[in-house]
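Worksheet: the structure to be examined is printed underneath.
Here the complex is missing a single protein chain, while all its other protein chains stay put.
Up next is chain A:
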Amino acid sequence: MIHSLFLINHSGDIFLEKHWKSVISRSVCDYFFEAKEKAAEPENVAPVLQTPHHYLITIYRGKLFFLSVVQTEAPPLFVIEFLHRVADIFQDYFGECSESVIKDNVVTVYELLEEMLDNGFPLATESNVLKEMIRPPTILRSVVNTLTGGSNVGDTLPTGQLSNIPWRRAGVKYTNNEAYFDVIEEIDAIVDKSGTTVCAEIQGVIEACVRLTGMPDLTLSFMNPRLLDDVSFHPCVRFKRWESERALSFIPPDGNFTLMNYHVSSQNLVALPVYVKQSISFFDSGPCGRLDITVGPKQTMGKTVEALMVTIHMPKAVLSANLTATQGSYTYDLATKVLVWDIGKLNPQKLPNLKGSLSLQAGAPKPEDNPSLNIDLKIQQMAISGSLLFIRTF
């Protein structure tokens, strides 16, 4: 299936290659570079490219391109999903997935890739199994290895692959047994110019960090499972129990993992936590425009809104922005024409406001449309959907 993998950095250098079948020359990437040239943004490069003899399937993660070469028919999602899994594993092993980290750990990376695919078909993609075979680098271990000439390769043979539960390694022992679950919910909403919500939906994800001894079997039930409209699970969750009892029953992997993703049905409109009053206008006379943005709380259930950030993609004609913010700071990137206003915590007593003038390129026609605003925010300790969890361990 997957023939080769090339890792390419932002500026177009191939800094790692791995072949699972016979070697394919890296010149195959030229087709990709050609496509990359044409696309303005790296995100706009088509994920699947056809070349005379090969197909290139690419993902863009953390400013890196993971380019895989496929020679025959293979489900594109299969390859894409695998590439993302590779990036996830790098993240898991090295804390981040960037060029410098991969270059620093090139041997470990190479060994990982070797184990993950066999003849182009995924072999071991579970982090628990891989960690048994190839230990992730830690500071302590690298010091010890330096002194003793030891290695990162596990000297015990991996057993996880042999069991029916490949995601959990055997013989886990902890003195402190603990399990943490983070429920992260996101609202995605599109609000039109007048402030009415065009569409809004809530998605949630349950991230778990489980450090329990032995083979724990956990059951997790919801206060109100009917809220969950659509779910997807880590393979460890038993589908059947969910179907019949709406409870999550699973033997967890060891360490961090994503237990489930869910979608909350949005029959009733989702209450957005903030509102924005904006007016951005450009004038015909004189090369200038005016901008006035106010953000205020709407439905926050008494919790504070944090990490509030407003991002505006300005029209190309906007040369510079001369603004004053009552709270936080703003930056305007001339090259990308992106205005970022970092507000921070939202103070309901004194609403943050950004006001000022924009100067336009002389002679350019006035931009006729209002740019769109992206607003990001975080609220701790609040679940919008209101579904709570109960956990039981065996």
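Basically, contacts are C-beta pairs under 8 Å (C-beta built on N, C-alpha and C of every residue); 3 or more make two chains touch, one makes a residue touch a chain; residues count from 1.
Throughout what follows, contacts and distances are computed from a predicted model.
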- Have a look at "AP-3 complex subunit beta", "Centromere protein W", "Aminotransferase class I/classII large domain-containing protein" or "Origin recognition complex subunit 4" and point out the UniProt protein name belonging to the hidden chain. "AP-3 complex subunit beta"
- Message: For the chain left out of this view, which of A:E37, A:D118, A:D182 or A:D333 touches it?
- Response: A:D118
- Out of A:F78, A:F222 or A:Y275, point to the residue that touches the absent chain in the complete complex. A:F78
- Over the whole complex, note the residues of chain A touching the chain we left out. 1, 14-19, 21-23, 26, 41, 43-44, 46-48, 50, 55, 58-61, 70-78, 80-82, 84, 103-107, 109-111, 114, 118-119, 121-123, 125, 142, 145-146, 148-149, 151-153, 155, 157-158, 161-162, 164-166, 188, 190, 192, 198-199, 201, 203, 229-235, 238-246, 249, 258, 261, 263, 313, 315-316, 365, 368-372, 374
